[in-house]
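Take this structure, written in structure tokens, and hold onto it; I'll ask about it next.
What you see is the complex with one protein chain gone and the rest in place.
Let's look at subunit A:
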Amino acid sequence: MQSSAASASNPGAVGVLEAVILRSFGPEGGQVLFTRDTGQVLLSRSGTRILTALHLEHPFARMVVECVWKHSSATGDGSKTFILLLASLLRLIHAAASKGSNVSHSYSSTKAAEAATARHLADKLLAFGLKELDELIATGVVPYGGCISWEDFTVEAQTSSLTNNLCVQKLLRSFFHTRCGYTHCDFSSHLTCELLSHWNFKNQLPSFSLQLVSDYFPALHTPVSGFPVRSSRLIEGQVIHRDFATPPLKTDHQPVKAVVLTGSLQPTLLSTGDVLELGYRGRMKEERSILHFSSWMESSLQGVIAKLQTLGVCVLLSAVKQSAAVLALATQAEMCLVECVSEDELSLFSQLSGTTPIWDCSMIESEHVATLAFCRPIQLGAHRYKKHTSITIKPCSLIICAPGEGQIEQYACALQDAIRMLLRTWEPMLAAATTTSKSTLQSHKGASLHTDSLTEQTPYRSIAIQPIQKPGCVLSAGGLFELLLHYALLQHGHSCSVSPDLNIDASVSQLLANALLSVPQKIYSHSPHHFLESQRRVEGPLGDVSELDLGLESVSCKYQLLLAVLQCVASLLKVDAVLPTHTALHTQSRRLARTSWEDTEDEGEG
């Protein structure tokens, strides 16, 4: 069993993953078309989608893909760059380790010594990344960029008075260019800005509305296939992706009152296996039969409906399927009912209207009743849905159109990732824990690899880092970040090598600088003269970000990417041996199945 991620004579798993995503990398990268046996087609340029669609049983490969997936769900972008940086870092670390393996003498073979040196280097890199990298970025990279202000969103979409080159649309445009292609990147970025400006709340931080849209994105968009992409638009109101179960409201009187039901109105008193005993009661001489029982149930149901009618409720949104009796009574009472509404739509509804769902049908209060401005059916494509809006907050939904199912998925994912990326730009580090960086690093070093990759919170998230960068910091795209950081690191290395005790820092920053250079190299692999041009741009005047062809990218996303890569490298190199165990049920889910494996320490043997 190959115990190192990239041994000297064979390309490791990471090298293979790099070869997989390399063809889709960069602005000229191609798309990958996946076909399933069922005939479904998936079209993607997103690194995460490509990697998670591969069949991988190799533990290192699965671990890396897991890291990429987690990173992508936090930042929304940068999965291919992640793999590139990871591969080049591993190569350089192994090269450095094989050179300097004479340092440690207590190992049985050169291979073990090399592995130990590599691990040591990786830990140093991680420590360097956590301590000094943000300073270097703040001094060496940020001055070449600019800041986007949030107010660009609140500008009306019709006015194109965005004279400032640094605008959100530009950032989104370059994102969609790499993700969906050049054709519709303008349109998509415009649409996203419109959506975000509608959801902008006054007196709130920009990250609040971004977080809201990002969390509820599945409920906020409706995919419609069979139309050209340009037909995508925003519509007023929230769309519930279910049709009415009862005939819709005849009179469109406003305001409409609605309640949310989480359970069935008709309580299930009897379930399979229960025995209902019908018998005599004391002085009652008549027989009891099942008819009496069911009529009693119906009358209790009628009571509930009557209660709802007194509250003026006309619309019932139910999370489950209601029984036929309920349907009949609701139709009689001229209430419309929508069944099987999904969880996120209901939670969005509750959040917007400020009401709580009804748990217990016997206790229906006015706080459960929401007031809507309108509620009507809407036909989108081949499906009929229901649309409503509340009075206080005017939501808007996004309709995404595309010719085929695969493309719809591609656009929807791209939009969601774009919003996540914007969220990360404005809210650089969401520290989940408040402990300092040093103590959590120690505890994670001791933790086994298994928990490191399986815990819900990725390690870098639970480390509190002071964001030095201002929110909204952006830079020209096209490898400029990597180039600038490369030079900053080299300078740092030179200044460190002057003093002998900081010698280790010099080699570490040198290593990182060389690894970073691989990204612009791959971007410009098709056109080397562009690479030289971009290098020349670095020495250009400060703040020169008027390049229209390359677009913008977010600095905090890049920083987070670097930290994630360093974490991943440290975790990968901590593994000494992998023991395969066979699980009884090997299920392959979309979020890679967990095969149990442990790492052992075998250094110092012999």
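Everything below uses one rule, namely that a residue touches a chain if its C-beta (ideal position, glycine included) is under 8 Å from a C-beta of that chain, and two chains touch if they have at least 3 such contacts; residues count from 1.
FYI, contacts and distances are computed from a predicted model.
According to UniProt, the chain absent from the figure is "Zinc ribbon domain containing 2", selected among "Cyclin-K", "NADH dehydrogenase [ubiquinone] 1 alpha subcomplex assembly factor 8", "Cdc23 domain-containing protein" or "Zinc ribbon domain containing 2". The residue from A:Val20, A:Leu42, A:Ala127 or A:Ala325 that touches the chain not shown here is A:Val20. Across A:Leu43, A:Ala61, A:Ala74 or A:Cys396, the residue that sits in touch with the chain not pictured is A:Ala61.
Take subunit A: the residues that touch the chain left off the picture are 1-2, 7-13, 15-20, 22, 32, 50, 54-59, 61, 99-102, 105, 108-110, 578, 580, 605-606.
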